[in-house]
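All protein chains but one are shown at their positions in the complex.
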């Protein structure tokens, strides 16, 4: 059983056609897993639905606490890419490797609701890394995985890089 | 560096609008990796472009031989789902774990060119498993991985299951 | 009120993922009209779900009879492109201009269920021509309309041309 915590991010942004703006409504995770014909046993919980630039210390504290409390040892967190590294660091502080938990954060550069999204690829990737990697906190983006302390988002290219 | 061998399968079927039939043309792998914003270092080679029901012993022998010869130790094979298990078995015979190679086969139930394809999810998944799993031959489908000798395709549901 | 008769054709082909073949199931018309946010008052009836190459004289007779009987004076027929011109001719024989009916046939080169379909464009086009054109039998394809007696499908290019 894998726990999935949804926190929002570009992944789940959609177009509000009356307002003409991007907004959050419900998570697309169940629909994405259905499209991917996933048969992985998952339990999805939405913790928040926000842009990661708007994430406060309290929000981050909640994510950490939920990961700490979760009975599952394999946890996937969907997250905006802009502060994903910061949340990964907070998680690593609270969940050292001997906590026995594998936590993988992922997100998307393009909303899933857009035809050209990287979201489905990233979800397939993160869901696989979380099953196969040893205990630790990781970011899965661009088809790769990074340990929490050796990664940064290159804001010019939008790509995650090893540091 | 990861080696990707393309063999066809539903993954790469497309609609021939003049004939009104499904057919193979070029592989969609590079386009899919671009959509997924993959930064994994890969070398893609198309070995054949066929329906896996049409795969002969000679075709299978070629796949095995190419995997055996490849200098890369991590190899992804795209393949039709109908005889994927059979090819996995042939690969396992030729590449015992002490050969030090991780080979992951994947495919799709719906062609990538269709809007509702599972292909992008599967590619993200297989590309991640091939990076994270130890030496051996595996099938990555439905968000899960299976060792070659403990998997079958359920033809009624279209889902891969552990045996 | 516009009457829509569905007869199948590439428009409505979908991928049967267990068989790995193209097949008909339900029509996509209601979903397409919803996606187009259509507010045109329509009544959709499925007469048959077949490839137009398989259409018999009896099938064609049924389409003609239904168009003749329909109380609506504006009728849209979805149809496979291969024999669309032949059905248009049969309709024109039974519905001379003084019958006061505008009948527009349309179809698609790529199934709607494929991401790259021309179907939504063609549906928007045909639905508009059927509202604006005078009584007569027409084919709406490639963004254009043709009277039934001055059109052919160019089988090499897949494009409808004036004759």
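Every chain is named by a letter (A, B and C) in the order it is written, and numbering of its residues begins at 1.
In this section, a contact is a pair of C-beta atoms (placed from the backbone, for glycine too) under 8 Å apart; a residue touches a chain by one contact, two chains touch by 3 or more.
Everything quoted here is computed from the prediction, not taken from an experiment.
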Using the touch definition given at the top, which of the shown chains does the missing chain touch? A, C
In the whole complex, not just what's shown, which of A:6, A:32 or A:109 touches the removed chain? A:109
Tell me which residue among A:10, A:38, A:87 or A:131 touches the hidden chain in the full complex. A:10
Touching the missing chain, which residues of chain A? 10, 15, 17-18, 20-22, 51, 53, 82, 109-111, 113-116, 155-156, 158
Can you list where chain C touches the absent chain? 32-33, 35-40, 109, 115-118, 120-129, 131-133, 140-145, 158-160
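As a working rule, only the chains that are shown with their structure count from here on.
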Centre-most chain by CA centroid is B
Report, in whole Å, the distance between the mean C-alpha point of chain A and the mean C-alpha point of chain C. 45
From the mean C-alpha coordinate of chain B to that of chain C, what's the distance rounded to whole Å? 39
Interface hub residues of chain A, defined as touching at least two other chains: 115
